[in-house]
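Omission of a single protein chain aside, the complex is shown with its protein chains in their original locations.
Letters are used for the chains, namely A, B and C, taken in the order the chains are written, and counting of residues starts over at 1 for each.
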Amino acid sequence: MTVLEQPGRAYHPAPPPAWKPRTEAAPLLPDPEPYRVLGTSAAEKADAGLLRELYGALVTGRRYNEQATTLTKQGRLAVYPSTTGQEACQVAAARALRPQDWLFPSYRDTLAAVARGLDPVQALTLLRGDWHTGYDPAEHRIAPLCTPLATQLPHAVGLARAAMLKGDDVVALAMVGDGGTSEGDFHEALNFAAVWRTPVVFLVQNNGFAISVPLAKQTAAPSLAHKAVGYGMPGRLIDGNDALAAYEVLTEAVERARGGGGPTLVEAVTYRMDAHTNADDATRYRTDSEVEPWRAHDPIALLEAELTGRGLLEEADAAAARAAAEELAAGMRERLHADAELDPMDLFAHVYAEPTQQLREQESMLRAELAAELEDGDGEGEETR
Amino acid sequence: MTVLEQPGRAYHPAPPPAWKPRTEAAPLLPDPEPYRVLGTSAAEKADAGLLRELYGALVTGRRYNEQATTLTKQGRLAVYPSTTGQEACQVAAARALRPQDWLFPSYRDTLAAVARGLDPVQALTLLRGDWHTGYDPAEHRIAPLCTPLATQLPHAVGLARAAMLKGDDVVALAMVGDGGTSEGDFHEALNFAAVWRTPVVFLVQNNGFAISVPLAKQTAAPSLAHKAVGYGMPGRLIDGNDALAAYEVLTEAVERARGGGGPTLVEAVTYRMDAHTNADDATRYRTDSEVEPWRAHDPIALLEAELTGRGLLEEADAAAARAAAEELAAGMRERLHADAELDPMDLFAHVYAEPTQQLREQESMLRAELAAELEDGDGEGEETR
Amino acid sequence: MTTTAVAGTATGRKPATMAQALTRAMRDAMAADPAVHVLGEDVGQLGGVFRITQGLAEEFGEDRCTDTPLAEAGILGTAVGMAMYGLRPVVEMQFDAFGYPAFEQLVSHVSRMRNRTRGATPMPLTIRVPYGGGIGGVEHHGDSSEAYYMATPGLHVLTPGTVADAYGLLRAAIASDDPVVFMEPKRLYWSKAGWDPERPEEVPGIGRAVVRRQGTTATLVTYGPSVPVCMEAAEAAREEGWDLEVVDLRSLVPFDEATVVESVRRTGRAVVVHESPGFAGPGGEIAARIGERCFHYLEAPVLRVAGLDIPYPPPMLEKHHLPGVDRVLDAVSRLQWEAEWTEGG
Partner (left out) sequence: MTTTAVAGTATGRKPATMAQALTRAMRDAMAADPAVHVLGEDVGQLGGVFRITQGLAEEFGEDRCTDTPLAEAGILGTAVGMAMYGLRPVVEMQFDAFGYPAFEQLVSHVSRMRNRTRGATPMPLTIRVPYGGGIGGVEHHGDSSEAYYMATPGLHVLTPGTVADAYGLLRAAIASDDPVVFMEPKRLYWSKAGWDPERPEEVPGIGRAVVRRQGTTATLVTYGPSVPVCMEAAEAAREEGWDLEVVDLRSLVPFDEATVVESVRRTGRAVVVHESPGFAGPGGEIAARIGERCFHYLEAPVLRVAGLDIPYPPPMLEKHHLPGVDRVLDAVSRLQWEAEWTEGG
């Protein structure tokens, strides 16, 4: 029966019954400009020890990038995606976490893992090519470096939720690139995190490029941080070359997460100074004049200027930082110039807890082949013929 | 060389070189409340003919839903997901489009296809179970009803882009549910559309549920329309039971798209009055008291009140609307009670343009089986034994 | 098929259908181990569209049996993270075809995490996939997707053909430290058979096929929804004088080669039967393996009876797609019982 058939029924234009906004949008929106601290009066409140610590980590980080790049040229790494220019993000991500927290790095973020304390040789195992992951994730609370873009983000959400359900005070910080934000997994992860209020921090390093594709071909959003509001979580836009801003905002987001405040999306605006990897030729898609302005906005230079401007960095401190960086680099050289020790039988050992019968047969085959090669005296360095 | 080694170098805290917002966020944000027209003074500007037309379509739409539901109970459809209560969205989506535009319906949106002029029997082919799609999409410019949620959205973007590149004046309107917005394909489609500024309108029918899962478990966003800002497109929040509001906003979005203004995301707040499908038992996850307030906010009642309140609907008009609806229903009954005519050989005919040798062999096998069955005289209605 | 309806009631305590056995398996696993968490679309209050998770949210709370947002990659991806933290997630994919959005997480992470970390990060995940046709479902509701999973090293793939196995295999899957894709033949959900719900603990273990019916003249190798079909075919074949053996694989990965090979060497003939399309389907591996390991015992080529090489058809035509008793018997009749044979083109 329609209303028309009910003479005299009054017409009350009521609002749709269930409507109310689930949360206020305004507080979720990022600042219109990337947040900066260094060079502003706010920086003066920062602890000098912290600043010096960050500085040391940046100097070491830069040296790490240089050394890894050199090792790659020397054929000691299969490939190296450098974070030169992005050291502030890498270091801040690592430092914002407490020991019990988890880091979920992308394939580019070996430096973040190293800044968290991981042995560079372990961090570089994937890129060296001797195994996929060089460390026990649970021991270091660093998930495996993740190559399929954005796929690590739901892992971070799941782990944080598991910890939350167990009542453990654990925050997961997951890193992804500007390109990675276009993937469906980015969307699904952020949505799950917001709905479940899991203690996760999503850090987008917007370094301007996904290989050759510039940000303008990746998104039309005001900023990547604006995506946050669509999930009902706060978005923060920061200068990713300002180590102090990055450290502050990430620490705050970690705090918020542990306090039950749920996830945060942080976009760090930075720049990939090197090519995508050693295998890439950046001149094919960008000119040096595009890169140039970023040299003046170098994360180390920014922090150094702050420190020296305020008389917080003696030449001795700087020298100590350089020495520590050199020590790390020397260790990398020494250990990565040595050949990796590999056991081909590892190929079968970890596919399942118990190898299948088929795997056992294949294992025997390979064992026999290796034995035969050894007999022929040409075992080492033999290529698949 | 670090800055420290360059004595006298001035410290200029410059903003990150490349930073500028790609677009202003504020104009993209939806209204805080769903947009309504009916019952407000704005409705008075609306064309009476349009209102009567919408009314007729709603009445027919309701009848269509009822008839399809009845036919399902009678075993004439395999399954039917009803849009009772959502007729305003269905009708407005169809009416907002011009003949050359394309509609991309989800599995639930058969009514939108019918409102666009498709024969109900063709629209219901999928749900009847005789074939997957009952019409030629290009002929009607209606994409196949899409079951895997949100996967039709990138199709709409691609089609609209193809048309745009060819210089054709074509807009695609794609429909998706509140649940479907959680899928990665939703995210990827909206992002592609915004980056490419394709002429697409995304219509989210937020009917409160994804099967049994209420919106609160689906998203924590202020509204689903707020997702738009994260892609750099405008978001519109509307009362999906207000046929005029829906028609206006969708028409506007279609206009904007054809004018080169790019995509729009429209969230229509509505309610699924029936169970998810005939196979679902809604009492398992919602009480009648939740449904009740929506009965007063019925799309037909709202429009009818507007029309009668303003003296625009004579009893004769209403009777004509009901008669048209009954005619459609009678046609459905008659034609859907007849058994579908099926050719089992269709199973092989359209897998490829040219069947493979394997398919030809299987075709022969089935042909022989059918011939044998016929010989045995028990061909019809024989179940797989 | 000869089935004995069990004297159980339809309550949780005494399951009688395969659906109920599966529910019971999850319930028992959750009761036994607090690390077991169920998640998926509509698994909570609704109990899943097939009601397999019915009662779990009520009994264990919504944190243990959780309705997720509608996003399969997100579901499986978060389950990966939960497993990294030591939980044992049991994920429900609502239908076979809706597992595809999660394919990347499955192939790139679930199947590789243990290997990637040299054993440090196992993935004790169970992914439940209702599969196959025969229930009148519309497009995307009848796929048999097991070939994809079988071709992915690092996954186990189990599928029950009987009510008892449904319970036992699902318990084994959840107990496994490796990821298991657990394929549930949806048209057997409502089948009842001689399972004693009072003694549900008999778990056959992963990787063991079973001879469902002993026979001497040929072996039918099958699994899941085709098990009842083969049993019925074997009964019918007696009239023709064939004494067929039926091997129910139960576990597609690991593949129990020994049981299959032993049977076929003994009978000398084999037909592989499954519902998934034949071309590049599971039967390819099985037939190839039989061909290799039983070569000198075979009296006839190994034949395959499978779904057609087509996208899953609409409900009104699915009967022509599904391998039924007649097609199985026809294949058996082509196993070159005569001394003279001619080989097709």
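Assume a residue touches a chain if its C-beta (ideal position, glycine included) is under 8 Å from a C-beta of that chain, and two chains touch if they have at least 3 such contacts.
Predicted model, so just to flag it, every value in this text is computed and none were measured.
Participant: From the touch rule at the top of the page, work out which displayed chains the omitted chain touches.
Facilitator: A, B, C
Participant: For the chain left off this view, which of B:A88, B:A156 or B:L203 is in contact with it?
Facilitator: Hidden-chain contact among the options goes to B:A156.
Participant: Thinking of the whole complex, not just what is shown, which of A:E33, A:E66 or A:D130 touches the missing chain?
Facilitator: Spelled out, the listed residue whose C-beta touches the missing chain is A:D130.
Participant: Can you say which of A:A138, A:V213 or A:L312 touches the chain missing from this structure?
Facilitator: From the options A:A138, A:V213 or A:L312, the contact with the absent chain belongs to A:V213.
Participant: Determine and list the chain C residues touching the chain excluded from the picture.
Facilitator: Within chain C, the residues that touch the unshown chain are 73, 97, 100-101, 103-104, 107-108, 111-112, 115-116, 139-140, 147-148, 150-151, 153-154, 253, 255, 276-277, 279-289, 291-293, 295-296, 298, 300-304, 309-311, 341, 343-344.
Participant: Kindly note down the residues of chain A that lie in touch with the hidden chain.
Facilitator: 78-79, 126-132, 147-149, 179-180, 182-185, 210-213, 217-219, 279-280, 284-285, 340, 342, 344, 346-348, 351, 356, 358-359, 362, 366, 369, 382-385
Participant: If the hidden chain were put back, which residues of chain B would touch it?
Facilitator: Counting only chain B, the missing chain is touched by 131-133, 135-139, 143-144, 148, 151, 153-163, 165-166, 172, 184-185, 187-189, 191-192, 195, 346, 349-353, 356-358.
Definition applied: only the chains that are shown with their structure count from here on.
Participant: In angstrom, rounded to a whole number, how far apart do the mean CA points of chain A and chain C lie?
Facilitator: 39
Participant: Which residue numbers or ranges of chain C touch two or more of the other chains?
Facilitator: 68-69, 71, 73-74, 101
Participant: Identify all positions of chain B at which a residue touches two or more other chains, and write them in rising order.
Facilitator: Residues 182-185, 217-219 of chain B touch two or more partner chains.
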